[in-house]
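Here the complex is missing a single protein chain, while all its other protein chains stay put.
We call the chains A and B, going by the order they appear; numbering starts again at 1 in every chain.
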Amino acid sequence: MLHPDADPARVRGHSRGGGATSFSRIEPLAGAIPVSATAELELEGLAIAEWPDRVRRQTHRESVMFADLFGTADPDGGVSLTLLLSLPDGGRWLALRDRIEAESTYPSLVAGGFPAAEWYEREMLGSLGIHPVGHPHPESLLRGAALASADMARFAPLPAGGHVVDFPLGPVRSGIVESGHYGIRTVGEEIVDLRLQLGFKHRGVEQMLAAVAWPLAPRVAERISGTDGVAHSMAAAGALERLLGVDVPLRARQLRSLFGELERLYNHAGYQADLCGATGLAVAQAQFDILKEQILRLAARIAGHRYLFGTIVVGGVADDLDDAALNDVRDTVRPVRDAFEALIDLVATSSSHQDRLQTTGRLTLEEATRYAVVGPVARASGLAVDARRDHPYAAYDALRPTLHVVDGGDAAARSQVRLEEGLASADLVLDLVEELRESAPLPALPSPASRTLPGDTVGFGWAEGARGTELHWVETDRAGAIGRYRVRSASFACWQAFARCVPGDNILTDFPIIEQSFGLSFAGSDR
Amino acid sequence: MSRTGFQLPLLPGRSPSEPPDTQDRTRALEAKGASEQVGARVRRLFGGSFHLRHVDAGSCNACESELKALANPYYDLHRLGIFIEPSPRHADGLIVTGPITLPMREPLLRTYEAMPEPRLVIAVGTCACTGGIFAGSELVAGPLERLLPVDVYIPGCPPSPLTLLHGLLLALGRVEEARR
Partner (left out) sequence: MQLTWLWRGLRTGVLTTRYPRRPERMPDGWRGTAVLQRDQCVVEGAPPSCVTVCLPRALSVEETGGDRRLRLDHAACIACGLCVAACPRGALSISNEFELAASSRARLISEHRPKGDRAA
């Protein structure tokens, strides 16, 4: 459906400079509904009431996954709502967009067949004040400073009988952990309800991303979640590159994949260390910590930063790696890989460890689909999603990583997926080193940093971090300044399912293990 | 450079087992540099081991990752007699990461108040030291020095584990501080 005023030349999408590059041109935000189509992202203006039907029609043709739902405050006071869907079969994304008045209401998408939209709508309720009609729990998700005193009053009605105990946990907790608040209600040993309060770490990164000079955006994006820094900066750079119509040279894309896989590798090792710590397997914890430290030290040697901050820039990478550095990568990662493989067997046969993980914190495939979880959490519940395969970016179109999907859905399954993925990441790094030896040196391209962004345009980027797919959405205003920056982090996509899968079969002492087995970050979800 | 918030007048109230010559020691300590004071205090009051409580006040989690790395076999914090405590009641020092987001302001101050005196405050990471890239944002209440008297600043985004060791040992007066 084309908007009557739309210029067909603009609607057809703009592939400046080759097929890999495309961005979506939208009509001016004020007034007309934006209508656009490109190879990667299809942007369609459609009244919200028709969204469920539109998606249902799409579902007949191909699989459709909920990815994001967010609102954009327009300069004239309205709110543009965007529903972002992943169409993995064709490697495309579909965005539906409508405009409503500020402070007004709209039909809840939860009621319209998108259960995953629940927390997204609650977030918009808090930040934009728009009310979803028909939403099961219409209350703000991020309650800012007011949430400092956590209220336990919002629990479900008391179950009859039993000895009910409520445990408030957080925001400051023991050990070195991130700040977040859990309200846990138990009857006897069993956890019957869990309230999760996000937002303690909300520091306004999205606003900041919109305010800084755009070439600095990847530097800010790294600090959304430091241990997913490469994924976030890659997603930010991708969004801006599509906006500018910039092509990234092959070698830079390979280096991006290399950095991304190194990041995944150290995260997977660190995750296992923490999980082994939670079950009391101290030697294994130390062994995985050693592997993580070895990768962090490698990163410091080759890229000057232990968490690889500063490596990804809009248009490519900050620095090339020479042969000495590539040898260093190979010589470090190969023994790490072998040690990782040996530890997989040991962990799998450690019954004290496995006993604590099996059947703990089970997330069924149905629930995983329902809440549109991503990353290893999804893959451990049998949901085969991975942006590296579904929407290839960087050098993944040639790499074709294998997906590790298992069915269990419990902590053991999540641990298994991340063990296998750690090994796979190490293998990918070693493959990439060989490919980088062959690939042509980085061409000296003029930096796009001096250019201005095109006005009234959308740029969209993504990357698969260790915790799942990170999505960055950038909109410019008429003058080419960034008007809205949206980040959907992998952690945000998974917390909602986490809160659902704890109550039920789990006992209180399982809680730290379930939390650890999800391996999510508050920094990423709170932004 | 006077660390008025942590001058020794706090000492007499600490415990009944305080030796009688506290006054003299107090005067002697005041003559020394800040880190030496702190170190001498730790040696005397904390019996050589140093117990820390951590509060994440809005970090990006890289600082946490580096703090956790201190426990790995490469750095082995325990060999230096430094421990991360589960409860504020037994902690000698508070390590704070992040730019202090508005919702974390209260929990941070409450943790500080729950600690026995004397208590050291250590700002870990650029965010806690100055606000870092979030400095000036209206969503943060920091930097840390605006809310609490800071004894040691450990800059870096994130500080490497060796930088953290340097900072923690500086708090104990066991190393020299950075000079510009």
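Heads up, the rule we're going with is that a contact is a pair of C-beta atoms (placed from the backbone, for glycine too) under 8 Å apart; a residue touches a chain by one contact, two chains touch by 3 or more.
All figures in this text were calculated on a predicted structure; none of them were measured in a lab.
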Query raised in the report: Taking the entire complex into account, which one of A:46, A:128, A:187 or A:216 touches the absent chain?
Result: A:216
Requested in this report: Have a look at A:257, A:272 or A:287 and name the one touching the chain we're not showing.
Outcome: A:287
**Report entry** Residues from subunit A at the interface with the omitted partner, ascending
**Finding:** 212, 216, 219-220, 281, 283-284, 286-287, 290, 297, 300-306, 309-310, 346, 349-352
Query raised in the report: In the complete complex, which positions of subunit B touch the hidden chain?
Result: 1, 3, 34-35, 38, 73-76, 79, 126, 129-133, 135-136, 145, 151-157, 159-160, 162-163, 165-167, 169-170, 174-180
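The definition used in the following text is that only the chains that are shown with their structure count from here on.
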Query raised in the report: From the C-alpha centre of subunit A to that of subunit B, how far is it in Å?
Result: 34
Query raised in the report: Quick one: in the complex, what on subunit B touches subunit A?
Result: 54-69, 71-74, 84-87, 98-99, 101-108, 110-111, 132-134, 137-140, 157-158, 160
Query raised in the report: Which of the residues in subunit A come into contact with subunit B in the complex?
Result: 144-145, 147-149, 171-172, 174-179, 199-204, 207-208, 219-220, 222-227, 229, 270, 273-274, 286, 289-290, 292-293, 296, 300, 306-307, 309, 521-524, 526
